[in-house]
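Removed: one protein chain of the complex. Kept in place: all other protein chains.
Residue numbering begins at 1 within each chain, and the chains themselves are lettered A, B and C in the order written.
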């Protein structure tokens, strides 16, 4: 069942490994079939070398396992919350990639310092507030998702396809698992360059005009980048 | 047509990939045949793994496609502006290499901190001013080229074969596409070392005498480096 | 004798090499057979490429060689001190991994800045005090172990499975040589992210609630991570 989505989800998991964003098993990617109301996600704590499409776990929107012998990623409920709130996204990727995690640990939004950023993120990559003790001690993984959603009030999740969870690490998403993984990789590169940028000049950033120009060069009806 | 130049241009594109300057498709190299008045450039958004000489796009100096089925790099008009203004250059390379981009995002020239720099750049690598909103909203890609040219008033482009576009990323050039790629790679290395240097000592730099000595060791009639 | 432990110890030595924590021969891993009262450790100064299980040196708890033609790692007595004091650990790994060593050289504990840290270390990774001249001039390697043990007064070594030796480098440990190597690798990643975090925000850190939540997600009777 959902064979194509399992393959796409596996490929998204492997892409972030290939690009150096993942140490050991610190990451997970999922995809959603909106028509079926089912999510496909990486199993928890399995070595990437051994992962096959058949290892992917299928759950419903409440996290009940519909197919699969393995336990799903421990971050499943964050993914589900994002799918419910961001109705246009088709894939979610979570990593502890080094530079994006450093920003998340520092509790700082990543400012839009240049066109690499603007090509993918139409504004700063926001960082969530710290969770309260009650949120941590309660439905922690779900509450992580809710804190992301709270932070995105007034922000189009497809225009800013990623977030830093304060004290934790990044999540990225997109229309497909492939796009989510791609955005996670770019987020890490943007985070690395922004880290160096603030050390060189603590007060800089692109103009709104340049932000718009680059973002809409790659997105929307008037996009001119690539062959499509 | 222009088979040799297509191969050289492809090689220049692949060189910056091989040296780790390019993530996904974030970069492009071109070459010019001055006699024919034609430019060869990478197509936009095509995976490097698949690139062949025959994919290269041939345009005239106004950007009209003379040969090729693919859309040219979205930065074509910057390349063309540079070829028109810098009449001795034969190749142009654009990347978003991490350290050079950090300096560009910080809006800072890279000072001549040492002989690695001086071997290739006879003075600081300049950073352009930010584009005005009108420039961004108008012929943006062309205006990027014009801002570079404005910044090089009084500077010999072959003596400083690279630039940082403020809020964007570096361009490098040279007498051939090969030289342009080589200079882009060295620019990234110089930018990385300069980043660490300013964190260790915010006030340093080579003397003019040392700058001259190293630059002219590798360039000009009295060059002594290498086997030629 | 102790063939399985020799293999596990070799694997732990190779794991830290594979993960980029070791330059030349700067590191060593050991394992203990508590029933036999014997320790298996890497020989001193032998290239990793050539290491075989049969090269591993077997010693008693006082460091007397019981089996093996090669001289044991020069850090043997630190390992032995840790095995005696931390009675639940089964493996010890020492490296000069770059980022953890930078923190050790700076003489600073690594604060718990995020969940990557909390997943493995239930609090800051402590740094020992500098050794006195008498300690350095006396039984230096043993005294290094004693300084670690002194620093862990009141700390459960399995809850904080690693330490920074001030002015020197990290040690990590675990229930097995495999776990010790795994913890050494994570410690380096945590040290790298923490380095960047303090440059971005000198005042941050996770709440106790989040520290507990993540630590106990992976450890103890209520662990939920992975497939076990």
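Here, a residue touches a chain if its C-beta (ideal position, glycine included) is under 8 Å from a C-beta of that chain, and two chains touch if they have at least 3 such contacts.
Computed from a prediction, not measured in an experiment: that's the story for all the values here.
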Visible chains that the absent chain touches, using the contact criterion stated earlier: B, C
Absent-chain contact - pick from C:29, C:104 or C:172: C:104
Per the touch definition above, residue among B:14, B:158 or B:210 touching the missing chain: B:210
Subunit C residues that touch the omitted chain in the full complex: 23-26, 43-46, 70-71, 74, 96, 98-99, 101-108, 130-131, 133, 136-137, 140, 167-169, 195, 198-199
Missing-partner contacts on subunit B, residue numbers: 113-116, 182, 185-186, 189, 192-194, 196-197, 199-201, 204-207, 209-210, 212-213, 217, 224-227
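The rule is short, and it goes like this: only the chains that are shown with their structure count from here on.
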Overall pattern in which the protein chains touch one another (line/ring/star/complete/other): line
Innermost chain, taking as reference the mean of every protein Cα atom displayed: A
Reference subunit B; chain at largest CA-centroid distance: C
Superposing rotation of subunit B relative to subunit C, computed on C-alpha atoms, to nearest 5°: 180
Subunit A and subunit C, separation of their C-alpha mean positions in angstrom: 33
Multi-partner residues of subunit B (each touching 2 or more other chains): none
